[in-house]
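The other protein chains are all here in position, but one chain of the complex has been omitted.
Moving on to chain A:
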Amino acid sequence: MTDDKDVLRDVWFGRIPTCFTLYQDEITEREAEPYYLLLPRVSYLTLVTDKVKKHFQKVMRQEDISEMWFEYEGTPLKWHYPIGLLFDLLASSSALPWNIIVHFKSFPEKDLLHCPSKDAIEAHFMSCIKEADALKHKSQVINEMQKKDHKQLWMGLQNDRFDQFWAINRKLMEYPAEENGFRYIPFRIYQTTTERPFIQKLFRPVAVDGQLQTLGDLLREVCPSAVAPEDGEKKNQVMIHGIEPMLETPLQWLSEHLSYPDNFLHISVIPQPTD
């Protein structure tokens, strides 16, 4: 029997083969070769693309280089979204590898946040974890941790060290024995079809009658358009980490096993491919 622990590993070690190509209008001294890389799904673009930056900087003049940003099929890629989420949301139906265009000019100020250094990523990551724990445990767990534990979470992510990260993160996934789950489930639902960046509401893992809430219950309540009516045709895919969990899956279990390292369940709702 496969253990639930294996899910954590599979989630952590999820990789997206990616081909980075320099934007055609960038000025280069010689031709820029595409750069191929396996990107960790659970990490952030600006955290894992040092090699990409180095690769393309070699062929460019120093004065043409400003902050690097990425784009896929015309959409600027938000570095503060986990990579897996960006891929699921924007590119899951396209062929692999994932073709990302690399820009060094015309930073899209209205679409993207600046990422001056790794500290910005760390700050964003830690604030997500804290927000998630506020929802799960009224911040009690994260506040009881020491500074070095916080650091270990971040270093675990940065260095892609599963053990290091989970040695601490497991404490964030615990809940009192007398409860049936967290206080609220930290989740965000993303849709490409709407202007709104994402849906986030308070949602408890256990209903008033004691029944465990499922993924379906969540979607029906906060994003009814995502689920097909009983007899209707399935119009959307509900995707987490590149898979489509059944709507019967208990939300608490999902939160414990399929959350990103920031402790949020990032759920993509994308139109069903036509083929």
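Criterion: a contact is a pair of C-beta atoms (placed from the backbone, for glycine too) under 8 Å apart; a residue touches a chain by one contact, two chains touch by 3 or more; residues count from 1.
Convention: contacts and distances are computed from a predicted model.
Quick one: the chain not pictured, UniProt calls it what, "tRNA-dihydrouridine synthase", "Growth hormone-regulated TBC protein 1", "Tectonin beta-propeller repeat-containing protein 1" or "Centromere protein I"?
UniProt lists the chain that is not shown as "Tectonin beta-propeller repeat-containing protein 1".
For the chain left off this view, which of A:Asp10, A:Glu71 or A:Glu131 is in contact with it?
Counting the whole complex, the residue in contact with the absent chain is A:Asp10.
Please output the residues of chain A touching the missing chain, sorted low to high.
1-7, 10-11, 13-17, 36-40, 43, 48-49, 51, 96-97, 158-161, 163-164, 166-167, 170, 177-178, 180, 206-207, 209-212, 241-246, 248-250, 252-253, 257-258
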